[in-house]
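Heads up, one of the protein chains got dropped from this complex, but the rest are sitting where they should.
Note that the chains take the letters A and B in the order they are written out, and that residue 1 is the start of every chain.
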Amino acid sequence: MSSALEKAKAPPADVPRDGPGLSGPVLEARLARTWGRPRGLIGWLSSVDHKDIGRRYIVTALTFLALAGALALIMRLQLAKPENDLVGAARYNEIFTMHGTTMMFLFAVPVMQGVQIYLTPLMIGTRAMAFPRLTAVSFYLYLAGGCLLWVAFILNIAPDIGWFAYPPLSGPQYGVGKRPDIWAQMVTFTEVASLAAAVTLIATILKQRAPGMSLARMPLYVWTTLVTSLMVVFSMPAVALASSLLLSDRLVGTHFYNPAEGGDALLWQHLFWFFGHPEVYIIFLPATGFVSEIVATFSRRSIVFYPVVVLSVVATGILAFGLWVHHMFATGLPRVGYSFYTAASISVSIPTALQIFCWIATLWEGRPRLQVPLLYVIGFIITFVIGGLTGVMIAAVPLDLQLHDTYFIVAHFHYVLIGGAVFPLLGAITYWFPKFTGRMMSEKIGKLGFWMLFLGFQLAFFPMHVAGIYGMPRRVYTYPAGMGLEWPNLLSSLGSLVVALAVLLFVLNMVRSALGGRRAAANPWDGSSLEWATQSPPADYNFAHIPVVESRAPLWGSRDHLPVVHGLRVDDRELLLTTVMDAVPDVREPSAQPSPWPFISSVAISVMFIGSILSPWALVVGAIPATIAMAAWFWPKGPPELEPTIS
Amino acid sequence: MTRLAHRLIALPLGFLSACAGNQNAMGGQGLESANFIVLFLVFLAVCAVMYLLVLAGLGIALRRRRDAGQANSVDEDRHEETSARTKVALIVWTGLVTVGLTILTVASFFSDRSNASSTRRSGLALTITGNQWWWNVQYDTSDPSASVRTANEIHLPVNVPVHVTLKSNDVIHSFWVPNLAGKQDLIPGRQTDIELLPRRTGVFHGQCAEFCGVQHTRMALDVIVEPLDDFRRWYAQQLATAPAPTTRLQMAGYRYFVTRECSSCHNVAGSPAGGQIGPDLTHVASRRSIGAGTLPLNRGNLYGWIADPQSHKPGSRMPTIPMEPRDLHSLVAYIETLK
Partner (left out) sequence: MTLEPRFVRDLAALPTHAFSHRSLTWWGIIGFMLIEGSAFLLAIVAYFFLMSHQPEWAPRPWLPPDLFPGTLFTVALLLSEIPNSMIKRAANAYDTNNVRRLLLVMTLIGLALLVVRGFEFNALNVRWHDNAYGSILWALLLLHTTHILTDWIDTVVLWRLMNTAHGEEPRRMVDTDENALYWRFVWISWLPIYLLIYWVPRIFR
């Protein structure tokens, strides 16, 4: 009998465990030591705490939002009057490429994943993510990709091919220099980061839910996290493949997109949009999760028809994969095929319409409190539905052929992205701010900021529908006088200034409140989900004892006590795995300790990726240090323990 | 569509197209663009109704309990209950949404079918090839000697169906004349096409609608829809070779043109200048604009463009060639003869 078998059959080791004998402040002090984050710069770089990584993701993403927003202001200033000469053609093309690329790859998906990384373990009642070090690598690679792009911009080699980089314009013949390569490699960084986060979230949600939290009792935000993470897994490989094939065409002379040698420019479009369409739902569905949580808490009741909302989220996630050709209606593909995509694109609005019904019905049957998070939800409904309806319009081929690539589309996607994702995000930040920081944001400034943003947004983006119908194509640095475009553009530009001020006000509110806002208790809004059972901000170990869940709204069911399990180790990092469907306690799992190896691996991988922009050999050479770093990450340090640890 | 429907729609359509400019999706001066307006208005109406229902629901939901002034706490026993009325409302709402979307899908289908009907009659055939950043226009005829080649400007006879074949020499462009029809991409390595059926005369403007590089903004074209006789006259004039220069200044310009850089890119039929890389200039002085819509065609702009195209359209493929003032004068004089 091998000693491994002996160890497998051994009784539990005699180590300190939480329980009736060890609880309260004594337990909390020991748990704080076990789960604490190390000090200093090395400590900061070694942290694997999901709250740290989530916060870093969010702050980085909001920084990119501000940078991309500044670029938008420059564009709006240039377009405020016809034949303006504030910004020249080449620079303008860089600016709109940077704006779109930053917003889509460096803000929208990362901020959603950042909030998911922060909130998921808290909402499902566990202490860490499934793969804490992989989550850390995810952040560092995301940061590296963002820096690559923006350093290029500062060095005047920013990509200028649009955020969608169609070949042959982005190909070796017409995409001169290294600009498209930088774009493509930034995509590699961010999709690897995003995939790593998605796999971690899926494993965490399936295996680490609190006992009793069956799938049917999961918070709706956790459902949206699960569905969008699965969508990331199936859609991001498409853009990874597309950008790799592009890099290959440019660096080593392959012909994937070169029609002269059997390639096809449309191959790019199919691969890119196969990713690109699900991508927008990856951004939107988490926002619907925010809305569900906020509507429930601020209506003082559970969401009406929980199963309908869940099925709508799942249906939207699946249907989203069948729509991508609606971005290609003008490319001359067979008309018969187009009809399928029109029907699919129109029907994807049905599940969303059902979710909207459920939210409004919840407000109707509840007792709504009009505080800032709910204001953002109301702004979301009013704004997003307009975007959804213009989306139904352009799903119809005859309408799309006029409106495609005009400012009508710009209006549409800003209505669904800002109305549909940013408004809920700002409501969510306001809602969970006390949990993140232990302080409340100012309600007064919040209300002012909301109204400025809501009205400024309508002023900025509604006229773009008119501009598009009046003949203004996208991605133009100016337009002639006399086409009727002066008023819509001027109004848009004025509106964009109001939006910028509103965002600035929101950020100032965040900073001011974080530094000296009113202190918050654990559950200032009287929410029902498990994150409100932790301290504000949560202790490093999240929960002193792993909670047990007996309903969909655990904190509304038991007001004075929380049912918990016990028996987990106290002096080593340990969390609980439960079964996938019914969350029955199953395994005590060690959790990774802080380590500098994720950071070191990320540096090695970054060198490999960035080097390969210059030469394909960088992939081969760079793989060696990357492999060594990753092996060191995996290799156990220190002697084998009585019960396993991950050091 | 039925004649009654035609009449019902003709009046507001006429109003809209009178207000619309010459690069405007509400112009409706072609079959497809007229169908667009009708379909757009149908979608707008149905979508507006759905939107107002959502707003009404939201508004009532928010107003209802606010006046009740009840305690702001969660009803721990009943926070998951839903009234039977709400279940019925869900079913009604789902039905309404499905019906609304079905109406829109069917309307879209009929509009598509009407657009496709124009392909059954035969008429004019064109091939347009996209380049960075100008349009090569070729009128396709069975007899090659009767084929007109021009650039950045199209003349079409009213009420004659036109089949346009679209190709690209470099990157992806998109042909878009909103007053007449929707757009279609020009994709290198592939051939796409678009059917046009202009129904009203007028001077319309089109623009490239797929980002194609640094001067994508300045890739426009003029589309003149005219009576058949006027079209035939224009066509005959375009078929003729360029007239010989008469004055000394024009002859000096001609000599410069055919011996220096100009002829390596540009073609003037009837002269030794046979470059195929750039726009055909045989009848350039008869066109409305220079540089694919960058500047209106007049003497001053001709001077400015020829002297320094890069200052008007930076990054365009026409280099700025330093020249003596007298060469510039003679060139402009020569170009002005190319009507």
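What we mean here is this: contacts are C-beta pairs under 8 Å (C-beta built on N, C-alpha and C of every residue); 3 or more make two chains touch, one makes a residue touch a chain.
Everything quoted here is computed from the prediction, not taken from an experiment.
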| item | value |
| --- | --- |
| Omitted chain - touching chains that are shown | A |
| Option from A:45, A:87, A:161 or A:199 whose C-beta touches the chain left out | A:199 |
| Options A:548, A:583 or A:629, residue touching the unrepresented chain | A:548 |
| Touching residue (missing chain; options A:237, A:322, A:438 or A:625) | A:237 |
| Candidates A:43, A:177, A:253 or A:337 - the one touching the absent chain | A:253 |
| Identified contact with the non-displayed chain, of A:90, A:267, A:333 or A:507 | A:267 |
| Touching residues on subunit A - with respect to the absent chain | 2-5, 7-8, 11-12, 17, 19-20, 23, 28, 130-131, 134, 195, 198-200, 202-203, 206-208, 211, 233-238, 240-241, 245, 248-249, 252-256, 258, 261-264, 267, 270-271, 274, 521-523, 533-535, 543-545, 548, 558, 560-568, 576-577, 579-580, 585-590, 627, 631, 634-636, 639-640, 643-644 |
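Rule of thumb we're sticking to: only the chains that are shown with their structure count from here on.
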| item | value |
| --- | --- |
| Subunit B residues touching subunit A - in the complex, by the definition given at the top | 20-26, 32-33, 35-36, 39-40, 43-44, 47, 50-51, 54-55, 57-58, 60-62, 64-66, 68, 70, 72-76, 79-80, 82-83, 86, 89-90, 93-94, 97-98, 101, 104-105, 107-109, 111-112, 115-116, 132, 166, 170-172, 174, 176, 178, 181-185, 187-193, 205, 207-217, 314-315 |
| Residues of subunit A defined as touching subunit B within the complex | 88-90, 93, 160-162, 166, 168-169, 173-174, 259-260, 263-266, 300-302, 304-305, 308, 330-332, 335, 339, 342-343, 346-347, 349-350, 353-354, 356-358, 360-361, 363-370, 378, 381-382, 385-386, 389-390, 392-393, 396-406, 468-471, 473-479, 482-484, 526, 528, 552-553, 556-557, 559 |
